[in-house]
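Chains shown are a subset, placed as in the full complex.
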Amino acid sequence: MKNIGINGYGTIGKRVADAVSAQDDMKIVGVTKRSPDFEAQMAVKKGYDLYLSAPEKESQFEEAGIEVSGTADELFEKLDLVVDCTPGGIGSQNKTDIYEKIGLKAIFEGGEDHDAIGSSFNAEANYESNIGKDYVRVVSCNTTGLCRTLKPVYDLAGIKKVRAVMVRRAADPNDAKKGPINAIVPTTEVPSHHGPDVQTIIPDVTVITMALMVPTTLMHTHNIMVELENNVTTDDVLDAFKEAYRVLPIQKSLKLGSTAEIMEYAKDLGRSRGNMYEIPVWEESVNVEDGELFYMQAVHQESDVVPENVDAIRAMLELEDDGEKSIIKTNKAMGIL
Amino acid sequence: MKNIGINGYGTIGKRVADAVSAQDDMKIVGVTKRSPDFEAQMAVKKGYDLYLSAPEKESQFEEAGIEVSGTADELFEKLDLVVDCTPGGIGSQNKTDIYEKIGLKAIFEGGEDHDAIGSSFNAEANYESNIGKDYVRVVSCNTTGLCRTLKPVYDLAGIKKVRAVMVRRAADPNDAKKGPINAIVPTTEVPSHHGPDVQTIIPDVTVITMALMVPTTLMHTHNIMVELENNVTTDDVLDAFKEAYRVLPIQKSLKLGSTAEIMEYAKDLGRSRGNMYEIPVWEESVNVEDGELFYMQAVHQESDVVPENVDAIRAMLELEDDGEKSIIKTNKAMGIL
C-alpha cells in the first residue's frame, strides 16, 4: 500500500485523490490546499488529511472551522510519491525547489513543459517506458484525448499526417468569471501547441492543430482528419476504437448528439462528479474516404487524465510492469466501461 | 415494502426512482419509457425493469438491444402507487383515463394543475393533510423552493406580502435545442403563476412574482422580499433557515458566489447526478430592514422536488403519520445535509 499525496486539491487534484482511494495498492495520505474554500471543507469531510501550502494562512482555516494536519512539507515526508496538481508552471518550480531536494517522486500535469519534467505519459501509448521513473508528466486533457484515439489508428493503419481543429470550452463549469459570453476566440498561432505535445507520446506522428475557444463550459471537441498509410475501412477503425480501453464510441440510437447530452450520460452512469474518463467518439462521424479518416470526439477536461495519473503512479513505483494490466485494474476500480 | 412505479423515466423520473430505491420501506418495481434512448439503456443497466408507454415501438427497443419487461398497463397492475413524471398536462389525462379506472394511487408533478389533481404537497408545510390521499401533486421546483423558505419565515414572523422575482434558467443542462443563447426573455404577465401556486400549500400568504428567462442551464434563482407581520432580526431568520430540513444557508467563506460554484459543491458532496436537493440561500443576502426581509436563493430544478416525492409516497400509503419523521428518514437515506 503506497503512500500518495496530492499537492493542490482543486479540479484535477480532488479527482485524482478519489481515483487513488479507489485502488487497492495505493492510498491518499494527505492533500494540500491554499485557502479555506468549499473544496478544503469537503476534503476534510471526505476524510483526507489537509496540509497547508501557505502555512501563514493557518488562522483563516481555523476561523472557517476547517481542521488542518500540518504543512505541505510535513506531508511530503510521509509520501512515496506526490501528484502535483498545482497551476501550470508551479509544478516545474516545485520539482527543482522541493521534490528533487528531498528525493520525492512526483507526477506533474499537462500545464508543465515536457522538457522541464523529462518524460511524458499516456498509459496505452507508453506505460512501459515510464517504469521506475522519478518525474513524469501526464499530458494535458487535449493531448490525452488525441493520443487515446490516434494510437489505435496508428497501430491499425499507420499515419502520414493528422490535422485537427480543437474547439475548446472557454472555462471550467465552476468558473463564473471567464468568458466569452457570446463570441468565438481564435488562437491565431498555427500550429498550436498540441501537435508537438502528441509527439512526446507518439514520436513519429505529425499532428497539425488549430484551436479556438467557444462559450461553453462542458467539454472540448476535436475535429480530426487523418491521412492514413494503409488501406482500412470505417469498420476497421470503429473496431479499433471499441477495443481501446478508454475510448467510448457513441451509437447514434442513444441520442447523445451534443456535449450536453454526453455529460448527462456520465451522470446517468453514476460517475462521481459526473466524470467522463473515456474519450467519446460519435460513431456516425467516423468515416474513411480516399485514404483519409475523419472523426469527431469530445474531451472531459476535468477527468480524462485522472486514470492516467493512477497508471503513472503504478509505473513509477513499479507496482505493475505490464501497462495493460494496470489499465484494466484502474478501469475496474473506477467503473470505466 | 411498497411497490412503486415510475411513469416517465426522464429528468425527474429517474431521480425519483433512485430516491425511492434508497429507502427501506418502498421499492421500484418498474419504470416506463417511450423511446430507446440512453436513459432507457441506463434504466436497464441500473436494474430497473422497463415497460413500454408506447407498445407499438417495441421493435425499436429490440433493435437497440434494450430489454423490455412488458407494457405500462402491465406495470400498473403490480403497483401500490405510481409516480407520474410525464410531461406537463399528460398526468392529468392519465389520472382520468387510467389511474382512476384501475384504482391506482398516483403522485403528479408541478406541471399539472392543482385543480385537476385536488391536493398539493410540500413535506414541511402540509405532509399531514395528505395522509391517505389517492391523488397528490408535488408542487413545481420553483413553488417548492418558495415554500421551503417561506414556511419557516411565516412560522417565525408572519407574512404580510411576498414579492419575488424568479430568474429562470431557460433550459435543462442536457437540452441542446432551447435558447436563448444571448438574450433575456421576460414573462410579461404579472403576476406569474407561482404566486397562486404557493397558496395551494400556504393558503394565507400573498405572493406576487415576476419571472424572466436567462441563458443558463444550471439553476433558477429567486430574489425575495417579504413584508413581515412581526419584528425579527436577520439572525432570527438565519436560525430559522438553519433549522429547516431542506434549506442550506451558504456561508460567504465557502466562496460559492454563483450557481456554477453551487453545482460544483453538489458534485463535491458526492451527490448522485450532482443533485442539490436543498434550497441554497446565500447567507450574506439575508437581511431584515424596516420590517422587510430580503434574501436570494437558488433552485436545482432537476432535484429539489425529489425528496418531496418520497415523502408524498409515505403520506399517501400511510407508511408514516408524522411528517417530520418522514422527512428525517428520507433525508438520511438520500444524504441530505
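Just so it is clear, A and B label the chains in written order, and each chain counts residues from 1 on its own.
Operating definition for what follows: contacts are C-beta pairs under 8 Å (C-beta built on N, C-alpha and C of every residue); 3 or more make two chains touch, one makes a residue touch a chain.
Quick caveat: nothing in here was measured; it's all calculated off a predicted structure.
The full homomeric assembly consists of 4 copies of the same chain, 2 of which are present in the displayed coordinates.
Criterion: only the chains that are shown with their structure count from here on.
Computed from the mean C-alpha positions, the centre of subunit A lies at a distance of 35 Å from the centre of subunit B. By the touch rule above, subunit B contacts subunit A in their complex via residues 14, 35-39, 41-42, 46, 63-64, 173-176, 181-182, 217, 253-261, 263-265, 267-270, 272-274.
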